[in-house]
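Submitted below is the structure of interest, expressed as structure tokens.
With one protein chain removed, the remaining protein chains of the complex are shown where they sit.
Labels for the chains are A, B and C, by order of writing; each one numbers its residues from 1.
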Amino acid sequence: MIKAAIHGASGYTGFELIRLLLKHPDVELVALSSRKFAGVPIAEVFPALRNICSLVCEEYTENQLGRHADIVFAALPHQASMEAVPALLKGGAKVIDLSADFRFRDERVYSEWYQPHCVPELLQKAVYGLPELYRDKIKEADLVGNPGCYPTSVILAMAPLVKGKVIDLDSIIADSKSGVSGAGRGLSLATHFCEVNEGFKAYKVGEHRHTPEMEQELSLLAGRPVKISFTPHLVPMTRGILSTVYANLNESVTAGMIEESFVEFYRDAPFVRILGDGVIPNTLYVRGTNYCDIGWKVDPRVNRVVVVAAIDNLTRGASGQAVCNMNLMFGLEETRGLIRTVWQP
Amino acid sequence: MIKAAIHGASGYTGFELIRLLLKHPDVELVALSSRKFAGVPIAEVFPALRNICSLVCEEYTENQLGRHADIVFAALPHQASMEAVPALLKGGAKVIDLSADFRFRDERVYSEWYQPHCVPELLQKAVYGLPELYRDKIKEADLVGNPGCYPTSVILAMAPLVKGKVIDLDSIIADSKSGVSGAGRGLSLATHFCEVNEGFKAYKVGEHRHTPEMEQELSLLAGRPVKISFTPHLVPMTRGILSTVYANLNESVTAGMIEESFVEFYRDAPFVRILGDGVIPNTLYVRGTNYCDIGWKVDPRVNRVVVVAAIDNLTRGASGQAVCNMNLMFGLEETRGLIRTVWQP
Amino acid sequence: MIKAAIHGASGYTGFELIRLLLKHPDVELVALSSRKFAGVPIAEVFPALRNICSLVCEEYTENQLGRHADIVFAALPHQASMEAVPALLKGGAKVIDLSADFRFRDERVYSEWYQPHCVPELLQKAVYGLPELYRDKIKEADLVGNPGCYPTSVILAMAPLVKGKVIDLDSIIADSKSGVSGAGRGLSLATHFCEVNEGFKAYKVGEHRHTPEMEQELSLLAGRPVKISFTPHLVPMTRGILSTVYANLNESVTAGMIEESFVEFYRDAPFVRILGDGVIPNTLYVRGTNYCDIGWKVDPRVNRVVVVAAIDNLTRGASGQAVCNMNLMFGLEETRGLIRTVWQP
Partner (left out) sequence: MIKAAIHGASGYTGFELIRLLLKHPDVELVALSSRKFAGVPIAEVFPALRNICSLVCEEYTENQLGRHADIVFAALPHQASMEAVPALLKGGAKVIDLSADFRFRDERVYSEWYQPHCVPELLQKAVYGLPELYRDKIKEADLVGNPGCYPTSVILAMAPLVKGKVIDLDSIIADSKSGVSGAGRGLSLATHFCEVNEGFKAYKVGEHRHTPEMEQELSLLAGRPVKISFTPHLVPMTRGILSTVYANLNESVTAGMIEESFVEFYRDAPFVRILGDGVIPNTLYVRGTNYCDIGWKVDPRVNRVVVVAAIDNLTRGASGQAVCNMNLMFGLEETRGLIRTVWQP
């Protein structure tokens, strides 16, 4: 049994990790760390866990967590995370970090969009935890930077087309829509029920911090710098991200070549469901699962392709993907503990 | 492995059965029956099942189902169900019927609230599938009448107090609220999104067909006829039932005696979570699970107790309870395949 | 033109007052008071008001408000309100207080459920602002205690039956359900989107502070003390209250007598819509209006009547009723500025 600990267990990604790890056949959940709820049973923090999880939140040191656990999931805010991770690693644990702190290869990009990095040397050691791109590297990694929710959907939507050189790399526009749980459990007027319900809005247009993360990965796939437009929106629902991604087709690219790009790229990806041309995903069908559903439409009128990708922002966009990465890091099947999960209606 | 078939697989209870049976370690799902979708892969009927379930709906005869499966879940409308069940049993399968057709012991009650019964002799053979009341009988049963969603919550809320003789049996009032999935997948203006969203209403006040079902079981527990008021309401959400049940306390009954009644009655019930006096449940915390959460408040100002019970109407109120009954009928642990399931937010 | 000011304009009842007063043909809105948003245009506090209302929130003294306005709507928290009202009155304005501070006739009841009252002498001067009960007194009043949202629905549901002596006064049970705006614009985990959405719960069972308010008015109508059970619930929607109220029928009371009680009692009430026996209201149909829709069902099986009343909690349950009271206090038609308003879907 893999001994797993969660550092920062009281948020929604913490909850989702607990939910998934409790039913994982090879994992024993050994510690839940929370400063705010030290001494409080997790079943009081999340009443759904009554009779299911008897762990009590404690304010563990990173040293304790790192020594006691085989794997620590760091579900802390960025900055707090990079301060905690070195000690977790030193304790001997592998670490999957769910913040942005270890997603970037270039320290300058991180410091431009976030703040100065306190352990830049770890950026080279960390692996970007998107299994479809880095499966083999993840298997060898001690430190994984788990992808952001929006980037997961946008990169998976575009990777085959960027890699396949079938689209104009300067024309990519990602229009994404997320359920409210993406904003976390912290209180704000922006997530107050009556301010969200029955409304729909865009936010942080052209300046959301997930933009450089998408650009990093698409640039690596393209072999040259790629810049994109990214607009996030807030949907009055709890879970789910749908990303609608536009790109101009390169000359003489056909619908068949688009389809082939997707099929080829995701041939061995158990968690990508290719719906095909004209079949469009719905976040409802991926709720609570680690799937990314991808459909698209080639539009010859304007010579563009519109790719639509749907994920559950808490599962594939955070904790499910983290568990998938853990599987790879410990030599398990990628899908271990994560399949046969389904939720509709 | 238990071979399971679903007769009437294309509704929401059908989907919920598929969801639960797919992850049950001792079950093989062998047949999905649907007249309307004969020839259609279930993954087209419910796109969430893509890559997860490759079964195709067929219009099987009852004879085929009964011979091929060890257990048939009948998820048909009432009347259709009682016409189908005899042939299912004759084929050799055990049957769990999710309609109202085998919930009543007294044919006259059924015919008064529904229509004449075509196989009244089976009413004596069938067991009411509420494990907390009939665990032992269910283990021996070939035919289980799976309880209605509202009755599950109301009977579980009241059974300990009726049995414990601590309340006035003529004073019971059940005010229940259900998510919209309780109305099924059939189309109607009453379940059209814009007619439900942002509204709240009562319906079928004083005349809902679940009333006699509650009265049957409470009367059996009381050892004399019990009549109750029952009012269902529609909540603008997909899943969940919360029942708020009122009763006058008998003379000199204390809060301690109420608590003791609950604790005692549910001592061995793995799927009832007793929250205690003053702790009130929320449907959010039981979503997708087979739990019934029960809290209450003794109110000395008016000498009443208010019991609040929360379930997921599709899981505990239908398909989860059916799977629990299957477990009992086949000698498995009651909780087999149903625990460590949790969903919040 | 009546000069109106709002003291405490930045909450939801404040917004609703602005919405209604802006379209009132006889009112000029002259001042919006807010400590928190002093100096901020109200159109920044509520962006819906852009181009519609150019007023700026200021931290006015009560003296300023009372001298400048003909009517001040106090939309402050309780306790703050009773400290502010005397100075408002002294300035010369009439006052409609939307808190609980002037709803009670008996200081001891107020202090038992809230805290000691600092101007108990005003309790005798204040009129309870439910027009259907106190129309004539409101016309003469300088200070109106505007009713609570839940009490408005429950008192209107029961008043005709209590007055008509057709029900057992010791058997009244009010089961109420409210949209989330009733909890106000202040932040809390209980109103965080993901904690409310897709869930339903009861709260403050047997101890909500609106209970004594209902009991006061029902007792006055009955001519003897009445105690009731009251259970509030939270519905995942923004606006609306539905109250389902149960009572045992007195001997030989018929369905016709119940109907007559309602028709008679509300003969001259323009804002009560009597739906009749077996016609059940929906909060969707009263959204944004000052109506209270009332339907009921006489249930001879259990000798009870179930009355269901629907209101918009922000309009009839707070600000619309306040505007209605203003109309009466200034000699206008009760319906002035409040009719021909409708909202569905």
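Simple rule for what comes next: a residue touches a chain if its C-beta (ideal position, glycine included) is under 8 Å from a C-beta of that chain, and two chains touch if they have at least 3 such contacts.
All of these numbers come straight from a predicted model, not from anything done at the bench.
When the whole complex is considered, the residue among B:23, B:185, B:209 or B:336 that touches the unshown chain is B:185.
From the options A:214, A:228 or A:323, the residue with contact to the unseen chain in the full assembly is A:228. Touching residues on chain B toward the chain that is not drawn are 12, 180-181, 185, 187-189, 191-194, 196-198, 236-238. Chain C meets the missing chain through residues 12, 15, 18-19, 22-23, 46-52, 181, 198, 238-239, 273, 275, 282, 284-289, 291, 293, 339-345. The omitted chain makes contact with chain A at the following residues, 173, 175, 177, 179, 194-195, 197-203, 205-207, 227-229, 231, 233, 235-240, 242, 244, 246, 278, 280-285, 287, 297-299, 301-302, 304, 306, 308, 310, 345.
Operating definition for what follows: only the chains that are shown with their structure count from here on.
The rotation relating chain A to chain C, fitted on Cα atoms, amounts to 180°, rounded to the nearest 5.
The mean-CA centres of chain B and chain C are about 38 angstrom from one another, to the nearest whole unit. Rounded to whole angstrom units, the spacing between the C-alpha centres of chain A and chain C is 46. For this pair, chain A with chain B, the centres built from the Cα atoms lie 37 Å apart.
Those residues of chain C in touch with two or more other chains are numbered 194, 197-198, 236-238.
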